[in-house]
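Selected chains from the complex are presented in situ; the others are not included.
A and B label the chains in the order they appear, each numbered from 1.
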Amino acid sequence: LGQTVGIAVVGLGYWGPNLLRNFAETPGARVVAGCDARAELLERQRARYPAIRFVSRYEELLTDPEVDAIALATPAATHEAMAEAALRAGKHVLVEKPIATSSAGARRLIEAARVVSRVLMVGHTFEYNPAVLRLREVVQGASFGRPVYAYTTRVNLGQIRDDVNAMWNLAPHDISILLFLFGEPPVAVSANGKAFVRPQQEDVVFVYLEFPSGAVAHVHVSWLDPSKVRRVTVVGERQMAVYDDLDAEAKLRIYDKGVDQQVIPHEGGLYDYALRLRAGDIVCPQIPWKEPLLLECAHFVECVSRGERPRTDGENGLRVTRVLEAAQESLRAQGRRVSV
Amino acid sequence: LGQTVGIAVVGLGYWGPNLLRNFAETPGARVVAGCDARAELLERQRARYPAIRFVSRYEELLTDPEVDAIALATPAATHEAMAEAALRAGKHVLVEKPIATSSAGARRLIEAARVVSRVLMVGHTFEYNPAVLRLREVVQGASFGRPVYAYTTRVNLGQIRDDVNAMWNLAPHDISILLFLFGEPPVAVSANGKAFVRPQQEDVVFVYLEFPSGAVAHVHVSWLDPSKVRRVTVVGERQMAVYDDLDAEAKLRIYDKGVDQQVIPHEGGLYDYALRLRAGDIVCPQIPWKEPLLLECAHFVECVSRGERPRTDGENGLRVTRVLEAAQESLRAQGRRVSV
């Protein structure tokens, strides 16, 4: 037991219980505590996990020697302060996305983790998703050709957060995926959006990203949409790929691209002339499935045990935050292009 | 027979044959001529319509007394000059979208039509589409609530035009639909996009539109996409609607919107709080189907016969062109907001 990592999960609303369940099944981990200020949420989890201690005050965890690591599933606005307190108390930290609500905040966390030599990891779950890992292999493979263009749609009718707008709530996933696929951060972004339900909190946001390679991407997030969509499309020079998280049968589709050159002479510019593209074969690879959050939890525990740097480390979290920050600035400037 | 409207169809590549077929079935119309510079296209239509005269020189039509009206399905760049010549020759004109490639051009055509008292109509087919007409009824109906947000997707892997970019080729439909639904033109647009296949000709374009009412909209067009999508989503205060042109069973879906206020106390700003929205019933109205192009042709012939102003008149075409023009300016300025 001396070898296992003692975990405390903080924030037991929507996402925290998923962390509880997955850390409970992670080899090498032991969930020792859960924390939330809301008594009824503590009660609900106590009934499920009688062996776990549930507390209402965060400070108790910081001084608890059984707690080696803290997983934060609290509102975005609290991430920086709570993660910093945990690191200063010598705890390893897994913080939900976004790592912080400003790049300055993300940098402070990176520095705090460096000082105490603790693991700082951000919960960019999709970078642990087997379908996204396979998508990256496809996109970076030789037969795909250079990726030229990607777009993501993450919309549904659901919870409207009051701490952040739809972009800060939903787009961290998409930006993390895009950076993971393209292997580089964007150089500039442009964003537009609109607040309907509450003042100043955009419910619908569109972000356009330009990458150094010349590729571009577009992110559409909304929590005011009739249908739930979770989709990423990547177009390469020779192939295209669609990752649809909600397609039970074929999460990933890879399209060959054919080109038919229609050699219709172009007389005097007056009549139509076309280069015709057509889809070729479609392949939907079978992807051995594991719950991404379980893989994420296992990676965190491994990094803590071995003193290694996680794949989604503080720098990764910072890169995503910088994009969001630039996009927020563009939002305020009505779509003006902002360098990252 | 003296009463029928003599029609000439110009441009027999992709769209022109559809005009031929539909005018041939339009009561009150008689197709008297077809025109294209490409001999093999003339030959192909001659075999289908032995009773129609096919010519290679446009000028012949302008002096032909049997030709009352000219339908132009030629490349966008030619619309202005060819339509103006037809009007000056005293012919009524139906011109495919966009009416012209500049608002100045559109204005010249409106003026030319006014001077000769001839009908000038633009082929915004979707304004004759029974599903779009029904969608407008829904969106403008009392139970929908104020429309707050719409987005359209018109992408596929297909013909790449060399005369215009994907926006001028595809987005006229979406902009015409949005103006038709909202009943007002936008005040400002912001557009981003990228040219991959040919220099300077964007293959992928995203346009954000702001309307005087406070509603916003987004248009995504691309001819480099693995799948064909033709979809319009409109979100209102109380209902939402999706028009999917490719859904054979349910082209139009109307979603009721429910709101569950989760009154979880918000203690110290630390924990999550949410307003939860959920979809209610979905209704897919049965829409008696007629081919939109046939309805468009019939409307044109009626307006010519009765000397009436068409629903998609020159002013309508001008409004769409102004939006495209502003979006093109924004494209060049990397997404800067441009007033319409």
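Criterion: contacts are C-beta pairs under 8 Å (C-beta built on N, C-alpha and C of every residue); 3 or more make two chains touch, one makes a residue touch a chain.
Here the structure is a predicted model, which means the values were calculated and not measured.
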item: Complete complex - number of sequence copies, 2 represented; value: 4
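In this text, only the chains that are shown with their structure count from here on.
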item: Computed distance of Cα centres, chain B from chain A, in Å; value: 37
item: Chain B to chain A touching residues, read off their complex; value: 11, 13-14, 36-38, 74-75, 77-78, 148-149, 151, 157-163, 188, 190, 192, 194, 196-197, 203-204, 206, 208, 216, 218, 220, 222-227, 233, 235, 240-242, 253, 255, 257, 264-279, 330, 334-337
